[in-house]
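For this depiction, one protein chain was excluded, whereas all remaining protein chains were kept in their positions.
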Amino acid sequence: MTTDLLSIDGLGVEIAGLPVLSDVSLALPSHGVLGLVGETGSGKSLTCRALMGLLPRIGGRVVAGSINFAGNTLTEMDERGWSRVRGGQIGFVPQASLNALDPVMTVGSQLRESVKHLDPGAEVNARSTELLELVRLPDPQGVLRRYPHELSGGMRQRVMIALALAGRPRLLVADEPTTALDVTVQKAILEVFADLRAASGMSLLLVTHDLGVVADVADTIVVMYGGTVVEVGNTTQVMSAPAHPYTAALLGARPASRAPGERLVTIPGVPAVPGQWPTGCRFVPRCTHAQDVCRIEQPVLLPLTGDRSSACHGWPGQSEEAPTHV
Amino acid sequence: MSDLLLEVTDAEFRYAKGSAPAATGINLEVRAGEAVGIVGESGSGKTTVGRGLVGSLHPSAGAVLVQGRPWKGMRRRDPVRRVVQMVFQDPYASLNPMLSAQATVAEVVRVWDGAKADVATVRAEEILAEVGLSGEVIRRRPAGLSGGQRQRVGIARALACGPQVLVADEPTSALDVSVQANVLNLMLDLRARRGLAIVLISHDLAVVDYLTDRALVMLNGKVVEQGDTRTLLQHPSHEYTKTLIGSIPGKPLAFSP
Partner (left out) sequence: MTTASLTQTPAPAPRKHWLRLPHWRFAQRRPRGALALGLALLALIVLATIFVPMFSPYTATEIAGKPLMPPSLAHLFGTDTAGRDVFVRTWVGGRNDLLMVVLVVVASSAIGTLVGVVASMSSQLTDSILMRLTDALISFPGMIIVMAIALVFSGVGEVGPFPRGALPAVIAIVAINWASYTRLVRGEALSLRSRDFITAATLLGYSKTRIIVRHLLPNLATTVVAYMVVDAIVAVVTIAGMPFIGAGIQPPAPEWGSLMLAGSTVLYSAWWVTVMPGLVVTVYGIALSLIADSLLAEVDGGAR
């Protein structure tokens, strides 16, 4: 698998001695778009933080596995090496970034500072304008002169993406980039991502709790639950025939998946909390299909037909088209 | 008595005298048991209309009537106040951080039914059970509850005074999709069980389509299209409605588990 720009293999993370991620694996080829999906607490944001080398700030550390990016093993690098890669080759749009801009500096001065730092050869003003054009902000010159509070939520999010693009990254990681935005704005931001990928061949890692958000953009979907990966597959296949009951429930929870007035699929109970992971499958307490084997043995991520994999012992009444273990 | 609960005629809303109106030309009727959607982006005026419906903002022109009476000048303890209650967007800001779920709901019962503390506590327990909260959870303060649980407490608080209309302003947009499903199901149940009318304010057409019979589409403070929700979605006449429909992420995919 030498073509993968990013590969995470068997990643395990602990915070203050408590395991929060275990055996997380995913691969993202160059030019690829990967959607990392799961509820609050599934470990998707932590995986991002691990990738960005931001774990030490929250007292976490990698205890197993590795993160490989463009031929480098990030997990073997020291803080400085990692931060060089992070700023330059991996751009990051953090969660809840709508308030992340400095309120007392203009957009221009913040953007120019990033460009100066991350793209030393570039003509600062021209590049700043270009970055705002890349994220399709109308009137880039005007936006550069404005302060964050003068911009709408959607515009601020575009500025955040422009900032993440300053170092001409090969991979852009966006954690819940559209969560607080109107659907029309969300659509526009997703189009920006699709454009960026087409224009620059950049890879994208999109993190979200809503499968619908990544359905239009991502090639591959990775579903996380309880700090581990439960399903991986091609987007259309996962959306039409999920191979894990958790994925099926996430899809059935979307209002668009049901006729008006018909009850939505809900997941009983609360998400698995680190430190209280059950033995066996972590989804067992909330799974409506759980069998005896699920309570004893934790299923591992196994390849299925059709270039997919899932971590499930299988369940009766599974969709006909759903793949089976090879 | 007619079943007309809320009646808005040619209403215009401004936040300050002389400022530009945040919403104009609003006409809306809400009858018992109906579910009406108000769709639009931030800044479209949909939240303003919601505030007008619950009486926290008075129209600068036109009228908003609850069971035939205007909000303006209504006394604090007028029984008509019970008719309309609100569910808020932000599950963090909408609950008093110092009060437990049970205390929050019991307070409403005490104030409106003049019940003694112990009676109110029992009644609060029943109402919280109706929204799916029971056991030790209801003695927790908001900080100890999940987003979905907080939103249930918010709904229980609104239910506690026995309303006939629930105005919900983006009740699920701060929640995960899986949690949103729980809250939407609950609202369906309440409508079926209590015959509650629902006004759902949302930017998400998928949610509005799922829950409502009739909808208004708002843009820049005006209603650009209104009618039967299904017709609106299948045969939108206004360009903006079409844009909204095109923005629903991951368009309905034929799928059943």
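A and B label the chains in the order they appear, each numbered from 1.
Rule of thumb we're sticking to: contacts are C-beta pairs under 8 Å (C-beta built on N, C-alpha and C of every residue); 3 or more make two chains touch, one makes a residue touch a chain.
Just so it is clear, the structure is predicted and the values come from calculations on it, not from any experiment.
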Checklist entry - From the list A:Leu34, A:Met52 or A:Val229, which touches the chain that is not on show? => result A:Met52
Checklist entry - Which one touches the absent chain: A:Pro94, A:Gly227 or A:Pro255? => result A:Pro94
Checklist outcome for this item: Filtering A:Gly17, A:Gly71 or A:Pro103 for touch with the omitted chain leaves A:Pro103
Checklist entry - Please identify, in ascending order, the residues of chain B that touch the omitted chain? => result 54-56, 76-78, 81, 85-86, 88-90, 92-99, 107-108, 111-112, 143, 154, 157-158, 161
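The criterion applied here is as follows: only the chains that are shown with their structure count from here on.
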Next on the checklist: From the mean C-alpha coordinate of chain A to that of chain B, what's the distance rounded to whole Å?
Outcome noted: 32
Checklist entry - Which residues of chain A touch chain B in the complex? => result 39-40, 152-153, 180, 182-187, 190, 209-216, 239-242, 245, 248-258, 260-261, 263-267, 270, 319
Checklist entry - Where on chain B is chain A touching in the complex? => result 41-43, 146-147, 173, 176-182, 184-185, 188, 203-207, 209-212, 229-230, 243-244, 246-257
